[in-house]
Structures are given as structure tokens and as C-alpha cells.
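Note that one protein chain is taken out, while the other chains of the complex remain in position.
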Amino acid sequence: MNNTGNKRAPSMWAMASGVALCGLSIFALPGDAAAQALKPASSPSFSSKEMQMVAPALESYTQVLLLGDVWVRPDLSPRDRSIVTLAVLIARNQPLELPFYLNRALDNGVTPGEISEIITHLAFYSGWPNAMAAVSATRPVFAKRKITSKQLPSAKVQLLPLDKEADDKRAKSVDENFGKVAPGVVQYTTDALFRDLWLRPGLAPRDRSMVTVSALVASGQVAQITYHLNRAMDSGLTEKQASEMLTQLAFYAGWPNVFSAMPVFKDIFAKRTVGATGM
Amino acid sequence: MNNTGNKRAPSMWAMASGVALCGLSIFALPGDAAAQALKPASSPSFSSKEMQMVAPALESYTQVLLLGDVWVRPDLSPRDRSIVTLAVLIARNQPLELPFYLNRALDNGVTPGEISEIITHLAFYSGWPNAMAAVSATRPVFAKRKITSKQLPSAKVQLLPLDKEADDKRAKSVDENFGKVAPGVVQYTTDALFRDLWLRPGLAPRDRSMVTVSALVASGQVAQITYHLNRAMDSGLTEKQASEMLTQLAFYAGWPNVFSAMPVFKDIFAKRTVGATGM
Partner (left out) sequence: MNNTGNKRAPSMWAMASGVALCGLSIFALPGDAAAQALKPASSPSFSSKEMQMVAPALESYTQVLLLGDVWVRPDLSPRDRSIVTLAVLIARNQPLELPFYLNRALDNGVTPGEISEIITHLAFYSGWPNAMAAVSATRPVFAKRKITSKQLPSAKVQLLPLDKEADDKRAKSVDENFGKVAPGVVQYTTDALFRDLWLRPGLAPRDRSMVTVSALVASGQVAQITYHLNRAMDSGLTEKQASEMLTQLAFYAGWPNVFSAMPVFKDIFAKRTVGATGM
């Protein structure tokens, strides 16, 4: 995992942008040079020069703000930001950007096996065609890095132990609600999802939940966030990490999806704090 | 229509997955061999071998669970599953997967004319660009099968009779609600949609509604489901078929969209049952 960037102060861009009130865009400021030093070798999909031929401001925002500032904020590691970003791209079916972010993920410490499991997980949570497009985009990246199927979790694996009591409760609740409406969905939710997919050890439960929550926010599926964000935090995702997921998601899934998700996050944070203090 | 698969017991995968509780993934089980026999000649978009190079578990889920189990469940024919799946792919603008599923649809008894009408229908319900992308993906499939425009409904056709009383009621309600807010939308809703598109005979009203409901669920547009699912069931879609649409949709549009739709389906099933028994 590459945490180098995490150690810098988060205020560079904030300082720079504070001056925007004087009526001059941020990009004339010395912060620019600092960001330049942090910027990666290449921009998403194509060179900065190409981007400047269509949208010079977007090129600057990409280098200074997104890659130079957002990605190196503390509270969420570059590795976790990569997982969130991959989840967004797969959930929103944007395979063109995947190669750049897959390479970035591998550089940031996400393993090939974890990538394989993220794609498989999102087949269920974002739909099969999204996963198929992701496989297509990932194959040449793996091939170029000489990653073979031996480095990937096989189809048949020893599953993590099931918390049977908790899952029986979940299954009972879903069955009472929807057992007669959609028996097929209810059956696969238990058999294929919670007693198979979620127990695959190639992706830690906390990361699996982070992928799920990212996909939900990125798709505007607010109603499902409560269950999965609680599950994520039960599995070790901290409040600060969840909060920083929202920052990352704002840039990759757009501001409106994040503004729709924030009230749900707020509510969960509040309820868990009350619970933690025994109130 | 190919109903062969419908005659098998639906329990193979359920039995297999039951053993997952013992801590071993399902894919070591004899069910695997059974599924192998059912699996189609090729996987979506690329060979199984290629999929295994990125996500071996996904390849297994695809063969054993999705193609080997879900597609052959009773209560919804392979032909209807194909229509639901095409609607999802067009509604979510995933043309890369279309060629595989178009061929599958034609093999399952969906006619070229019905495919032509599904695309045209979704221009209105999913947006023009989605339909354009679908045309692009369909053309080579039709060409390879030597399907010509003579086999397709022409632009000018004898329309089905209009139930004027029912549609006057619908039009009046929409006009009262939105006639001043969006007169253009209200005008085209009546003139272009309900008194033209919906009356085209190349796609049965029940199938047209099935396409519409599939697109709504696949796009998370929960608010519009009530009207269109009721219309679908008025046109002959059974409760069991609607329920199995949800199973198919879970895999192709992702679990969260289906979990958002299930309460609406539940409500409609309940109200229609009450209505049917005179309560």
C-alpha cells in the first residue's frame, strides 16, 4: 500500500482556492507548482495535451484538484480510494476509464485477486453486463503485467465462516417481507449472495462492503445504503473513512449522487454514536 | 419458443448451494456436471477461458448459476427472459452485450419484428440515444442471419384498436396534473405514445408492458412501476411471471434495483388479489 501522499497537509488546495474570492481562478497560484510535483505520469485515458485541446480548465482541475489534492487527502488511503474508484467505474459501466484506474489500483496495493473479486461482487450488485465489460477491460491490463489466473482466487475456495445467527435473522426478515413476492430473488439472496459470494475470502468483508456502498452511492440507490454502510462499519470501516469515501465519490460519481447519500450517512453516523455511548 | 429447459426441477443449484454452509464453495459439487450439460455454446461477449483469466469465480457463476440455473427456472419462458434481458441492456445502454443476447433471443423465439419494436419502444422509455446504440449493435446480427427489412414492421402500419374510454381517462388525468407545466410532454404522451406507439401491432401489448416494466426496474425508476405493472397484468402478465421477471432482473440489472422494486410489486400483487376476491 502506498501511503506516502497521506502525510502531507490537506490545506494546499484549500489555501489556493481561498484566494479565488479575489476574482482570479486558482490556477495562477503557487499551489500549482506543489501539485505539479505530486501529479502522476499520465492523466486518465489520454495525455494532458489532448485534454487541453478540448477543455483546458478540466485538465487543470484534473491535475491540481483531483489527482494533486483529493487523492492525497488523509483519512482514506490511496489503496482504498482506488477500490472506491474501481467500484464506481464498474457500477456505472464506464470501462474506458478502467485501464488507467486498474493500473493505479495495482500500483496502490490492490492485489489482482482483490480486483477479480471486486468484479465478481459487482456482477451481483451492479448487474452481469457491467461485470462482463469490466472483465473485457481488465484482461489486457492483467496480460501486460503478466498476471495469470494462478494469482487469482479460484472458483472453488474455502469460504469464511458464516455468522449463522445473524444471517438467519437477515434471511428471516427478507423472507417475511418478500418470500411470496419474489421467491427466486429471496432464495438467491441467501444461497448465492450471503452464504457464498460474501464469504469468499479473496476480498475482506470490510472491503466488500466498501465496494457495495460505493456502487450504491454511485448509482443513486439511496434506499439500500443504510444496511450496507452499517455492515461496512461493523466490519471495521471507520466514520472518517466513510466520510472520505463521500469526497472521492463526489468526483467520480458526481456531486448530486453524493448530496443524495449524505443524509443517510449522517443518520447512520448519529445512530451509531448514540449506540456507542449507551444513550 | 424453446421451453425445454423449463421442465427440469429448479432445485439443483439450491441443493448445491445449501452445502456452502459447510464452508466449501458450491463449485466442487456434482451439480457442476449437470450444469455443464445445460450450458450454451459460448459465454457473453467472450470465451469462458478469457473470463477465467480475470475472474474465475465469475466464470463459474455465469455458467452454473446464471446460464445453468436462472435461465431455466419455470414460471417465465426463455423467450420472455430474453425480452426482459434485451430491455435491460437497452435501458442501461450496454450495447456490447447485445449481440450475444440478441442471438439468444432469436434462438428462443423472439422474432426480428419484435426486436425491432422493442428498440423503437425504448427510444421513448429509455431515451433516443439508447435506441440508436441498440440499432448499431443489432444491424450486424440481423445481417449475419440475413434478416431484411421485409421481415420487420414498416413505419406505416394498421394500428390496434384504441380503448378510447380508458385512454381518455388517462389523458385527462395527465392533462389535469401536468397540462400547464409541460404541455409538450403531455401532447406527445397522448399522440405519440398511447395513441400511436402502444397501438403498433408488431409487439403484443403484454410484451410491450413487460419491456416497459423491465426498463423501469433496471433504471431505478420506482415511481413509474405501479401504472405499468398494472397495465402489464391487465394485458395478461401473470403474478408468477412478474415475480420471475424480478429474478431475471436481479442478475441483469443488479440486486439493489430489484430490492427497490420489490415493495412496489408486493403492493400491486396485494391490491390486485383483494380486487379479484371482491374485498
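A and B are the chain letters, set down in written order, and residue numbers restart from 1 in every chain.
In the analysis below, a residue touches a chain if its C-beta (ideal position, glycine included) is under 8 Å from a C-beta of that chain, and two chains touch if they have at least 3 such contacts.
In this text, all values refer to a predicted model and were calculated from it rather than measured experimentally.
Residue A:P56 is the one among A:P56, A:P140 or A:G236 that touches the chain not shown. In the complete assembly, the contact with the undisplayed chain comes from B:L216, out of B:V72, B:L89, B:L106 or B:L216.
On the side of chain A, touch with the chain left out of the figure occurs at residues 13-14, 17-18, 20-21, 23-28, 44-46, 50-62, 65-66, 70, 73, 88-89, 92-94, 96-97, 218, 220, 243-244, 246-247, 250-260, 262, 265-266, 269. The chain not shown here touches chain B at positions 93, 116-117, 119-120, 123-133, 135-136, 138-139, 142-143, 148-149, 152-159, 161-162, 164, 177-178, 180-185, 187-189, 191-193, 195-196, 199-200, 202, 215-216, 219-221, 223-224.
In this section, only the chains that are shown with their structure count from here on.
Mean C-alpha position of chain A lies 29 Å from that of chain B.
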